[in-house]
Structure formats: structure tokens, C-alpha cells
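Only one protein chain is missing from this complex, and each of the others stays in its spot.
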Amino acid sequence: MKKLINAPEKVVEDMLTGMVAAHPQYVRKLSGYSCLVNPQSPITNKVGIVSGGGSGHEPSHAGFIGRGMLDAACAGNVFSSPTPDHFLEAAKVVDSGAGVLMVIKNYSGDLMNSQMAEEMAEFEGVKVTRVIVDDDVAVKNSTYTTGRRGIAGTVFVHKIAGAKAAQGADLDEVKRVAEKTVANVRSMGMALTPCIVPIAGKANFELAEDEMEIGMGIHGEPGITRCKLAPADEITSTLLEKIIQDLPFGKGDEVAVLVNGLGATPLMELYVINKKIAEICAEKGIRIHRTYVGEYMTALEMAGASITLLRLDEELKALLDAPADTIAFKQF
Amino acid sequence: MKKLINAPEKVVEDMLTGMVAAHPQYVRKLSGYSCLVNPQSPITNKVGIVSGGGSGHEPSHAGFIGRGMLDAACAGNVFSSPTPDHFLEAAKVVDSGAGVLMVIKNYSGDLMNSQMAEEMAEFEGVKVTRVIVDDDVAVKNSTYTTGRRGIAGTVFVHKIAGAKAAQGADLDEVKRVAEKTVANVRSMGMALTPCIVPIAGKANFELAEDEMEIGMGIHGEPGITRCKLAPADEITSTLLEKIIQDLPFGKGDEVAVLVNGLGATPLMELYVINKKIAEICAEKGIRIHRTYVGEYMTALEMAGASITLLRLDEELKALLDAPADTIAFKQF
Amino acid sequence: MEKLTASDIVNIVAEFSRTIIANRDYLNELDGKLGDADFGTSISSGCAALDKLVPDLGANKPGMVLGKSGTTLIRSMGGASGPLFGTIFMRAGKELGDATEIGVKELAAMFAASLSGVKALGKSNAGDKTLIDALEPATLALETAAAEGTALREALARASVAAAQGVENTKNMVANRGRAHYVGERGIGHQDAGATAIHLLFKVFADSVN
Partner (left out) sequence: MEKLTASDIVNIVAEFSRTIIANRDYLNELDGKLGDADFGTSISSGCAALDKLVPDLGANKPGMVLGKSGTTLIRSMGGASGPLFGTIFMRAGKELGDATEIGVKELAAMFAASLSGVKALGKSNAGDKTLIDALEPATLALETAAAEGTALREALARASVAAAQGVENTKNMVANRGRAHYVGERGIGHQDAGATAIHLLFKVFADSVN
């Protein structure tokens, strides 16, 4: 395991310390908790937005704390949900009285821990509600599954809920646009190499030198097919076809695109992917309103990428376009 | 070689196409040239700032085109300097009559090609001058070398020269602050894994599973020592000591810090490094004015990081703090 | 001994912690086949917290011992298993209420409460290749023993055997819950890590009366 860390058990703590040291204007740490919050919290009359989950997805989620996005983010151990008291404490600190929306990715751990926090919050006098993000089209929804995974589309939920909250909307309204975003966002990823959870010390799967896995999750969960490495254009078509067919996106739709690197993929390659996305969308008459390319929802040092499409209406467009000033997502 | 590309020979072209498709408000391509420019170029009365070099260092350099930083960036083949006519064309397009500053990293190829462009520009009626960045303290300067390499500190030169130009300063003034930045910026990096130039198809060196290389360059050039992997704190101390002793930085100095990922290093690890930087600076009485953490000057998919310190005076501080709106460097 | 007392329960909690911590790598390995290889780490950190708690538990009634153990697990574990194992202990404790002695009947009621808590929280059922596949048969064994008036030692032995058989059965199941379900068919042949930990829990109960 080649990592720039001090000890696997200390990595989340060290990271949070380094993050606060780097960006004191954006984040402060809640002492005793693995949570970062906006130092200005609570913001008068504003609905608080709390996100969180396992660590290892940086800049998700603390990188999105700031004006127009999140108020707090809870950092669990690597790839493991934070416990309920962290979610609860974050909610308490950011609540101005207007209530708190928790943005949770659809994994059983995150679901259960945040649900417990939501229940506990009732007794602490904080109105908490949750939105569950499940944008990954790789895993089919069925009565036998916990449903789709939440991946990079979560960033759009942060952005849009955050913008709505910044406008002074109430909790119901903020939740409504967050759910509208979830309903209109679809993603899918692929991986070239595995990643290593520090505490495990080794990758829990291997990919041959000429293999890739389509549909792999952001914790290295197996995807839907393992196959020979193909040219970027072909991979992009495969991912985008599944995404487009799922919602489905169609001619005349206006979308935002997110090309997300999983950790080790050079930006160069993400732009190569985006070239093909732009071509396919043009062919299909899908209009691209905005494109984001970079690392937003990573999986440690996994090589690979995910593509996210968000269908926009006038309301979502205006919220997406609103300014944001966070560590990792800045928009004028 | 595991890369999300179509063909090694097409990677730079595909990347530029994907970049323009993603960010049309920030960049347009000069037809027939491997150059991106600000679509608003030339900006009346403003000194133009042109950067460039081999590709593979994304977001450097085109990611820094925009308000308050660069006007154009030339993209050579991977790790290979662009030819003079690209630099020349970029200079011609961004020149408003106020002249053009080229920011060049100190590698013989970049030096020679840009020098030829500078000479050619004279005959085309464009006033071009250059600043050479050589911030890497790993390689000792001596009469027998071409001098130090230019690495991540280049981003500060872009920022500061760009801010000065945005204020309407003339070419001499812009060059002066750029050179002042070069005089006050020092960097050093290390690598855990090599990177693969697409056309070569394989890494041109190997590091054992428990080895790292201190002082490695951003093209995989050998560093000053290859040794056993150590804890992040120890590595950070080693790099920072060399940087601090070099200028030297001392008690009471105010600095900007840049913790730069080389491509495959998780943001988590960059923050772990920053934790120790903050500790060491606090111990030594070096005040940190701003910290940037992320990927600014990469080496394809190399795992590793570099640390940059820039000593600030009031002038540099104000220029660093000025707003910037580019693809990869945004500051409110 | 036909009843367990508060101090027995404290000892069982302590022994459970030791057992889990000793099996940390094994549990990680099992989770690695079906999930993300962190279950051993996660439950061990919960058990380390339990271990610290033990010296302060002595003064409590059995229900409180289990309840406090549950909240400790929830607070210290995280992941999917934190709320689930926490719920098992919490619901068991709640079911006991103020009881000071625990016989077969109380054990059966206790784990029935745990089982329904876990099912509700995890939205799972038997056959989903989870810890429920060990907890349900063990609970049924205790309920049968209670109905038949079986002695404590024998009842716990049967519960432990039933849990072990449940673990064995998970090998042939396709996971439907938790991250393991993404493995689908590929998971066949591998036993569930959470179920394995449940078996260890019943084994500790059984061994405590031997």
C-alpha cells in the first residue's frame, strides 16, 4: 500500500485537521466530532444543509461547505458511514431554527445512521428531514435490492438544495428541489484500477492489465460487467447510453453534465471523455447547459470516471447557475 | 497502459476539443494551432499573459485561462514543448497592443521554442517578453546545469502576473511582479509511482512497492534520492526543510502554501500533508496567509505531491488575493 | 445455573468483545468476499468501546447493561453494522426492562425483540444473506426451548448450533441487502460476515454456562 499517510487509523483525523488549516474561512471542526461546519453557522433564517458519509470521496463532502451549498459535512471512517451522533451534532450546530436537510447517499449504513440521527433530532428540538440520492444507473432497482447507489449526482443535489436554501426558502421547498434533482439526475461510472482502503491495506479486487469494470461503485463494489479495455469513445458511449435510456433523456432536453474523476484519472482523460459526451448529446439533440469536469466524488486512488447528466427545467437551471463559494466548487 | 484515451497521437487534440466543449465561456481554440485562448481576447489595453509547455500537466496551463490569470495557453505533445509558431500565434491573438508576457518553465525545450517565438514576434510587431520559472529546489543550480526546473510554483506566477495585468499595469510592471514571484517561490516534490506517456506506452522507470523518490520532476525525471516509503509527516518535513532552507524562509515571513497533487494522489492525502505543513510553519513562526490544496500542476497519473511556498510582501499579497475566474482557479 | 445475572451479562459482553477483536481480520476477510472488507474493523472498534465500558457496567441491571452496550456500539461503529448490532443489544435490553434474572424464556423474548428491530431497520428478511440468517434460527431455537422447558445450558447450546447452521446457509444465498448484494451470484459460496459475528455472540452465551 503506497499512501501519503501517517497511520491508517489517523487518516480521517489528520485530513480534517489539514483541511481546517488550509481553509479556515470555509470550515471549522466540531470538537469531539468528525464534522466540519461553516464557521458562520447557523445562518439566520436559512435552512441548514448537512451531508456526509464515509471518507475517501474527497472533496465530497466537506469540500462543498460554503455559501450556496453545504453548511456541514460528517466524515465517517473510510467508506463507512458516520455514526448517528455526528449527524445529529452537525444538524444541531447548523440549525438556525429553519430546520435541516440531510443529503444522504443510498447505502444501508448511511441510511440507517442518518435515520437514527433524524429520530434523535426530534427530541433535541431540531427539525430534520432527509433526501436520499440514488443516481447510479449501473445497479438495477428491484424489490430485492436496497435500490440504486448514490454517486456523483449527489454534488448536483448539494448545489441545488444549497442554492435554494441560500435564497431563504423553507425546509419543504428546499427538500422539494432536492428531490426534484434526485428525480432528474442519473450517473454511471467505470474503473480501470481498484483502490485501497487504508485500514485494509490491500485492494479487495484486482483488474487485469487489459481489463476494466463498467458500473463499478465508488467503494469498489463490483459493476455490471468486467471486460477488455476499450477506446475512450466506446466507453463513453456505453455509459452515456445507459444513462440516457434510463430517465430517459431525450431530444430537446436541457442538461448539466458532470464528468467526474474517481481519483487517479488524469484531467486530460476526463476531457477526452467529455469530447465524446458533447458529440453524442449534439447528435441526440440534448442541449448542454453547463459542464463540470474534475474530481467531485472520488474513490481514493481508483482510476476511472463517472458521467452524470441532470435534466434541467427553468427552476433547476437558475439554482444550478446561482453563485457558490466553497472549497471545491466555486462559481461566480 | 491503462488510459481512457482513443489513440496516443490524438490525446492532446481530443483533450482540447473536450475542454472547449466543457468551458466555451472560458476558452476557444485557435484553429490550426494547439492553443486555447480567452474568447474575449484581446482585452483592450491589457498586457496579454501566455503560458504553455508540454501537455500532461492539466489543469496547467489552459485551466488557468480567464479573468485575472492567463489569456492563452499552448499545449505541446505530452511532456514536450510546443513549437515556436504556437507560442507566436497565441501572442499575436492576445496582444491588445500592450504587449505579451510569456510564462515559461525552465526546461531546455520550452526555453528554446519560446525564445524563437519571442524573436519571431519582433518581426510581427508584437512586443513579447518572457519570465522563466525555476522553483524546484530538488535540483541544485550550478554552472553545469540548465538550472532548476519549473514546477507548481508556476501557478503563483500566473496568478500574480495575471492579477497585475488585469489592473492595467504595463508590460514592464507585469514582468517585474512575475520576476518577483519567481524570486520568492520555492517548491519540491516526491513520487510514489511513475507515470506513462501515452505514446511511450510504458513507464520509463519503476519504483518498488515500498519505495518513493524524493525530488522527482513533473515528467518523471529522477529526483535526488530514492528511499523507503515513510510516514507522511516525515516526507513533509523533508520536503519543507529543503524548501525553507533554500530561500531561506524565516520567522515572521508571510507565505502562501500550495500542496499540489501529481495526478493519482487522493485529496485526502494532500490534506494529511497540509496538516504537517501548518504545524511546521507554526513552529518556525512562518505565517500562512493562504493555502491551496489540489491538483494544479500534475504529471499524468503519477502518485505523489509537491509543496510550494511563496513569500509574500504587501504587493504580492494583494495580487494573490485579487479575484480570479478561470476553469481551475477561482477566487472570489 | 438456570438463570443469568447482571454480572453474567457483563462477562458475556466482555467476552463477546474479546472474541470479536480476536476475529477482526477473519471478519474483514469474509466481508471482503461480499462487501468492502471493513466489517471486522468496524465491529472491533465497537467492541473496543464496549471493553472500555465494561468496568462501569457492573452496577446496572441486565437490561441496562445490554442497552448501554447497544448505544455504545451505535456511537462507535458506524457503517451498516453499527446501527444493526446496536439495535440488537438495545432492543434486547429494552425487552428485559427491570428483570434481574434471565432464563430461557427471557432470552427468547430478548432476541425476538432484537430480531424484529433489525428487520425493521434494515428492511430485510431471512434469506437476504445477512446477520438475520443467523439471528432468526438462533432466536427460534430459544423460543422452542422455552416452550419445551429446556434447560439453560442446552437451550443456549442449541441456539449457538442454530446460528452456526444459519451462517452455513448464507453461503448458498444471493445477497439482497447491503453492499454485498452488488456481488449477486458471485457471492455464492461465501458466508456472510455479519451472520458470523452473530454466531460468535451466541457461542459466547453458550460457553458462559459451560
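We just call them A, B and C in the order they show up, numbering each chain from 1.
Operating definition for what follows: contacts are C-beta pairs under 8 Å (C-beta built on N, C-alpha and C of every residue); 3 or more make two chains touch, one makes a residue touch a chain.
Computed from a predicted model, the values in this text were never measured in an experiment.
Across the entire complex, contacts from the unshown chain go to B.
Checked against the full complex, the one of B:L4, B:L36, B:A121 or B:V139 touching the unshown chain is B:V139.
Residue B:S80 is the one among B:T17, B:S41 or B:S80 that touches the chain missing from this view. Within the whole complex, the absent chain has one touching residue among B:V20, B:V50, B:V197 or B:I244, and that is B:V197. Across B:R28, B:H219, B:K275 or B:K330, the single residue that touches the chain missing here is B:H219. Seen across the whole complex, the unshown chain contacts subunit B at 54, 76-85, 107-109, 112-113, 115-116, 139, 144-146, 149, 197, 199-200, 204, 217, 219-222.
Here is the rule we go by: only the chains that are shown with their structure count from here on.
In this assembly, the C-alpha centroid of subunit A lies 33 Å from the C-alpha centroid of subunit C.
Centre-to-centre separation between subunit B and subunit C, using Cα means, comes to 55 Å. We define each chain's centre as the mean of its Cα atoms; on that basis subunit A and subunit B are separated by 29 Å.
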